[in-house]
Structures are given as structure tokens and as C-alpha cells.
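All protein chains but one are shown at their positions in the complex.
Right, chain A next:
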Amino acid sequence: VSDLLGLEVQTAVMWETLVMGAMEAYVKSGNYTVLKVVEALGSSLENPEPRTRARGIQLLSQVLLQCHSLLLEKEEKITHCQHFLPSQNSLCVALPPGLAVSVLKAIFQEVHVQSLLQVDRHTVFSIITNFMQSREEELKDLGADFTFGFIQVMDGEKDPRNLLVAFHIVHDLISRDYSLGPFVEELFEVTSCYFPIDFTPPPNDPYGIQRDDLILSLRAVLASTPRFAEFLLPLLIEKVDSEILSAKLDSLQTLNACCAVYGQKELKDFLPSLWASIRREVFQTASERVEAEGLAALHSLTACLSRSVLRADAEDLLNSFLSNILQDCRHHLCEPDMKLVWPSAKLLQTAAGASARACDHITSNVLPLLLEQFHKHSQSNQRRTILEMILGFLKLQQKWSYEDKDERPLSGFKDQLCSLVFMAITDPSTQLQLVGIRTLTVLGAQPDLLSSGDLELAIGHLYRLSFLEEDSQSCCREVCVANQLSSPYQQGFVGRAFTPLHRELDVTREHGPNKCSRHLLCLQALSAVSTHPSIVKETLPLLLQHLWQANKGNVVIGFNDIIAICQSLQQVAEKCHRDPDSCWYFHETALPCLFALAVQASMPEDSSVLRKVLLEDEVLAALASVISTATIHLSSELAAQSVTRIVPLFLDGNISFLPENSFPSRFQPFQDGCSRQRRLVVLLMAFVCSLPRNVEIPQLTQLMRELLELSCCPGCPFSSTAAAKCFAGLLNKHPAGQQLDEFLQLAVDTVEAGLGAGSSRSQAFTLLLWVTKALVLRYHPLSSCLTARLMGLLSDPELGPAAADGFSLLMSDCTDVLTRACHADVRIMFRQRFFTDNVPDLVQGFHAAPQDVKPNYLKGLSHVLNRLPKPVLLPELPTLLSLLLEALSCTDSVVQLSTLSCLQPLLLEAPQIMSLHIDTLVTKFLNLSSSPSMAVRIAALQCMNALTHLPTPVLLPYKPQVIRALAKPLDDKKRLVRKEAVSARGEWFLLGSPGS
């Protein structure tokens, strides 16, 4: 037979049949054990050629199929399992129908899984998982036997690695609808015995299984079916009532998850106990997390009850549940000494937030009570508490929209609420006023609630508060309310509020130091009320006229005023974006006016003080931001219309679309000569870089060349940087293709020429930086080349520090160009990708660099590490550890800060590795805790705190020294530093001390 077996692999199908017949006979007669078959087939089972392997497996399968009824020795079974696993993929193809079932039956009947080693038990679970994936139909034919068999296999499992797989199998059993038959309770028992999970991964655990992995996968099982409800709910209640914090949290979270699949039927019998437990956790809260989870569970419970469909004769459990809550909470709202008032309000508001019905039920019960309480109490602070509660309930109303006006629960209380709010607003206590104003805002946001009479009164009050009283806190609020009120009531609002604002603006324009702030307030109010197209048509001309008159010299206007007007314009522009018409209105009205002002100011003949102000960096940036906001939301067609006017303005000096365009000279920003005109390129940048991607830009090639040339122009960093950014912004959006390659080649040539020449090296560097950024964001293949060039500059004696800081720019989000908002091509994972592509090179560069430029590499690396999400960073950190330890000695505070922020999570996550460096860490952290930079001191003390997570025996020798050293930062001049020192020192005191 051995010979035959040897032959088998090479010979044809015919032979196979023959061999098999012979073998089966042998095996059945007991002369040949399955072990020997497996051994004999060994070479073909491990053969790299898939077809050979498949045939070998098929043969083995046949044999097994014939012989499974024979008593196999356990040892053989394991061998066979271990053979199966590596060739699982081919197995799925090769197994004939029916074999999966027989293999499983054999495992269930013959193998005592509990006595196997962990690896072998894991193999059994893997076999089951794989069969469930490939042979679902066959397994389902087994009916509940399969479930029962699995329960026996899983029973008593203790290894977390196996449990994760087993939980997954149970979840699949339930979710893929395998038959559970009479074994529901057994299945529940075999899984719920692990609840709540209490597992701490051993130190230096190589498998990386966390407690949360187990918790979440067990929770997925327990909360996967309503059929577990009758067993699970009593268990959850028992665990919430226990003393162990983690058990409470886990139970409440599991309850929360269950509510997604449960209905009234499952919850019915347990509602009173569930409510009692949740109430206790919120009333006598032991931890804020438990309180939050308790409230979340209450929310889901209420939502679940509200959602359930009732049979005609069934009782609506929602009503009785809510009545229960009201009964237990409402008297706390009335108790004069206000005890338990907040926990009660929280519970009620949480329940009310779960559904419209719940909200209606609770609000209609609680509001009359609170209104009555408000009048019963006369002290401002008590009234404030009550009003804050009312406010909480009113806010919940906004979550639900009511079709029918009469159905709205608030309509009946409107008059009472209004009079109460007006009482609050006229109260001498500012705190109460503020809550009153917030309440008014919420009332105003309810559609059609307030009558025009109420509105009139409200505006009267607001006007008095904002302009006639000196308290600035209320004023700010007023602006927000105006904002809210104006949206549902635009018609009435313009007339009523606009007139006083307009008058006020005129009056306050006549300067005087104390009128200045009121003037700003008017501007803010104007932009705040511009929430509707019809209002924008009134306010925008007013704001522009204000600027224009300033330009004419009619009024004296300062730097701050212009910035304030720009900010107001910006806010108006932002409010326009929802409505395409007002968006275009704003663009068409504001842009020509702003460009005209700027062009006028850039004329060489112009020398007035004000016009100089207009060309200052900040003012131009503010104007640019208005232009950008007004362009971002334009539709492509309208944007295309606008671009044909603005690009020629800059390239050809075509001023025909500007109002009042009789300028003394030509406008030629790209020609040599007037450096003032060049500064306006920042406005061009704001416009072209905010256009939608599909808008074609006229004369693009010429524009790109001009921008490149200007970007390397020495003398004015403001305009050369603007040109570089503009170039980069256009490059980022340009579709791939020949034209893009040409632009890139041009840019690279310009950069190289500039870096070679002495006079414009820093300009060329800036250009390189922005072009690199534009390409990194869109994953362009050339970006790696440019990044490498940038990295090379780290060891440049002149540009090194700037190159190091450049990495910060590459990794951060810009505010003006290259943002997603202005339609740039920004891939989500660009930071991670940049990290993986470049950090090895940076590290290598650091080791190879001469001592004097090493800090540049560290700083560049710090910027990259700083911007990366910590979870992404964590697995990479151990390889960077030696570098990080070295970086602690660097004198640059950016490097120090980033190093500390990398080490802090590492101390928590990898205490074993960090223990090896305890001496360095303690010394360096303590040194840095007296750094001149506050942020570094804070970070160093946070690291001192995190150190306490290392194994106590490692730390104890340092305890006296550390406690002494930490006494010094307790007296730091900054409070935030002292706070960290206090908590770090407190933790060190507890180390190795009883009771900790």
C-alpha cells in the first residue's frame, strides 16, 4: 500500500480510484491506521503545487468519509486537524459535500476539546469558523445538533484568544439564524458566565488582546437577540447593583446595546427594577462615567418603549414607565432647598429626549410645575436654577417637529413662558438675565410660537440691554439672539430691528473713544441679523457704503475698524452660502467694490494714510478671506462668469468691471515697478484658489508663469509667498496630464535655479515648500522627490531651521488655500502616508547628520509626530524610542514638547519597555519640569504622572527623590503647571503606600 500511495500522486485518475478502493479496505480492516494514511500522504498534503495538494486532500477526505464511524484515536484526530488548517483554502474547494458535516460530527462526538492544548482548541474553533463560512447550508441541515455540539466544545474555555473566536462563532450562530432549538438558555449560560469580563492582559503580552476587545465581542453576543432577554436582564440588574465600578459600566452599556433589538415584550417585567437601579446610580452617583452611562441607558430604554408597536389590547408601557419616572423625580424639583434637583432634571430631560411622545408626556407634566415654582421662589439664584431647568426642557422641543400647530405642547404655555422670560430679562441679576436671554433664543427658534407683539417686546428689551446698558456680557448674547430670532421671523424683524441699528451706526461713526465699542457692536449686530436674502440686500450695501465712504475720506477710519467691517462682511458671506441667490448677490456686489478699493489704494500716486492702511498685511488678509468665502459656494457656471473678469484684471489690467474706475495709472501687478500693486496678488489667490475644481481658468499658462516669476522675486516676502501659495493652490486642483507635468517641470526648474542663486534662496525654498504641500495632499508621485529635496535642505546651514519648520506646514491644515472647503484635493490619510514614507529617511538622516544640524532633523520629525493621531503613532513609537530619548536632551522647546507628548502615551501602553530607561526618564522629566516654557513644564509633569504606571518595584527607589523634586513645581507661578504638579506628586505619594 505504501508503494501504491507513493505512485498515487503522479498517476492518473483511474489509478486513484483503484488505490482508494484498496486503501479503504485496508483501513477498515484495521491494519492501516488513519495516522499512517496521513503520514503516507504527507508529501502530497504539503506539496506547494495546489492541484497535487488538492488531490491529496481529496483522497484523505474520502478515506475519512469512509472511516469516521470507526473509533479514531484522539491523537490521530489532532494530527488530522493540524493538517487541515494550513491547507484550509484548498480544502474548501476540495471537500466533497457532506464531509464538513462528518468532520464536525466526529469532533463533537470523539474529541474531548477541554483536554486539548490551547493551540489545538484554537484549531477546533478555526475549523468550525471556516465551515460556517463555506458550508453554511450543510451545517444548518444539522439543526440544533450543531448548536449543542458547539456549546459542548466551548464550555469551560478560558483562554482569551480562543474566547474571541468562540464569541464570534456564537454571534454568527445567532445573526445568521442557525437553529438554536431548545438550547437558547444553554447557549446563554455558556457565554454569559464570562460577564462582566475581568481580564487584564499580562505584561509584555505578545497577542495584543485588550480587555475592551473581549468586552465588545461578548457584548455583541449578549445583545444580539431578544431571546436572551429573560436571562440577561436579571443578570444586568444584579451587576448594576454590585459594588464594582467596571461591572456597573459594562452592564449599563450592555443594556444600552440591548435596547436596539428589544421591544416592550422583553422589557415589560423588568422595567421597575431597571428604573430603580438607574435612578440610584444617578442620584447617588459614584462616578461621572456611571452617571453618564446610566442616563444613556435610560435614553435607550425610553426610545425602545416609544418605538415598539402595540397590539390593540396591550397596555402602553411607555406611559406607565414615564409616570414612574415623574413620580420619583417631580417632588425633587419642588423641594425648597433644591437637593437632588439636578439629578432629577437630568433624568427627566434624558427620558424626554428619547422620543416626541416621551417629550410631550414629560413636558406637559413638568412645565406647569416649574412655572409655579418660579413664582414661588423670589431669590434670583433660585429662580435662575428653575429657569435653567425650563430652558433644558424647551431645548428638547427643538428635536421634534410637529406638523399641526395645535399639537405643539408649548402653545398652551406660551404666554406664561413669555412673561417669565421678560421678568428674567428685567431682573437686576445678570446671571438671571443671561439665562432669560438664552430661553428667549430657544423660544424664538420655535416656528410660529411667538406673536408679533411678543417679538416687539423682545426686541425692545434686547435693544435696551445691548445699547443702553453698560454690561458687555449681555450685549454679546444679544447678538446671538438677534441671529436666532431673525431666521423664522425675517419679515417682521428687518423693519423693527434694522432702523435702530442703522441709526446707531450713523451716530457711533462719529468716533469718540467710548463710542468705538458700540460701533463694533452695531457691525456685529448687522452681520448677525443677515440671515435671510432679503435682509442681506439691506445690510450688505450698508457695510460696503461704510468702507467706501472711508475711502473717500469722508470719515476717519482706523485699522481696527476696517478689520471689523471685513469680519462682518465675512460673517454675512458665510450666512449666504445656503442660498445660491444671495451667494451670487454677495459675490457680485461685494467683490467689484473690494477690488476697486484695493486697486485704488495700490496706485503709486495715492499717498493718504487710510490707503496705506488698506494695504497692510492683516487688512489684505481680511479682505482675502471675505473674497474667498464669497467664492467657495458659487456654482460652477456663475464662478466661470466671474473668473473671466477677475483674471484679466490682474493679467491685462482690464478694470472695466470695477465701479468708479478712473484710476490715475494702469494696474499691472505682474509687471516690474510698483511693489504696492504686487501685494494685491493675495486677493487674486483668494479668488482663484477658492473656485470649484471644474471651472476653467482663462490664460492659465500665462498666469502660472507670472506667478512663478513673482514667487521668486526678492524684496517683498508677502507678495512672493502669496504668489507661491496661489501657484500651489492651482497646481493641487489641476487634472493630471501633460499640462500638469509641464507646470511641475517649470516649478522644479524655478526652485532649483532659485536655490542655486544667492539672492532669492529663501523665496525658492518657500515655493518648494508650497509646491510639495500641494502634491503631498493629492498623493502625486512627484511629491516624494520634492520631500526628499526638502529633507536634504535640513542640513543646509542657511535654510536648515526653516526646512525643519516647513514640516509643520506640510503636516498641518492651512486656513486660506489648499483646504477641502476651497475644493482642494486633500486625501484623508495624507499624514499617515507622509509618516510611513518619510520617517525612516528622517531617522536615518538624523543619525548620519553632523552634530550641529541634528536638531533640525529632530524638529522636523517632531512636527511630523505631533500632527499624527496617537493611535496611529503608538505601534511605531518603540522603534523610535532611542531617538526620542536622545531628543529629550535637545534644547529646542518644540522638540521637547513633541517628544514628551510621544513618550506620555508610551509610558501608559508599554510600561515594561520604558522601565529599562527609568533613570534617564526621571532625570530628564524632572529637568524639563523647570523649563522656561509653560507647555513643556506641563508636559513634563504629565509624564512624571504617567511614570507611576510603570511597575512599582522599579519606581520605589526613586520615590523620595521625586517627591522632594516635585515640591518645587507646586509653587510654580502658573496655575496650570501647579495643577499637573499636584496630581503627579499625589500619585507618587500613593506608590507602594497602603490603600492605594
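By our rule, a contact is a pair of C-beta atoms (placed from the backbone, for glycine too) under 8 Å apart; a residue touches a chain by one contact, two chains touch by 3 or more; residues count from 1.
Basically, contacts and distances are computed from a predicted model.
> Since a chain is absent, check the UniProt entry for it and pick the matching name: "Cytosolic iron-sulfur assembly component 2B", "Ribosome biogenesis protein NSA2 homolog", "Septin" or "GOLD domain-containing protein".
"Cytosolic iron-sulfur assembly component 2B"
> Just name the one of A:L117, A:L245, A:A260 or A:L956 that touches the chain not displayed here.
A:L245
> For the chain left out of this view, which of A:R211, A:R227 or A:R289 touches it?
A:R289
> Touching the hidden chain in the full complex, which residues of chain A are there? Just list them.
245, 283-289, 337, 339-340, 342-343, 933-934, 967, 970-971, 973-976, 978-979, 982-983, 985-986, 989-990, 993-996
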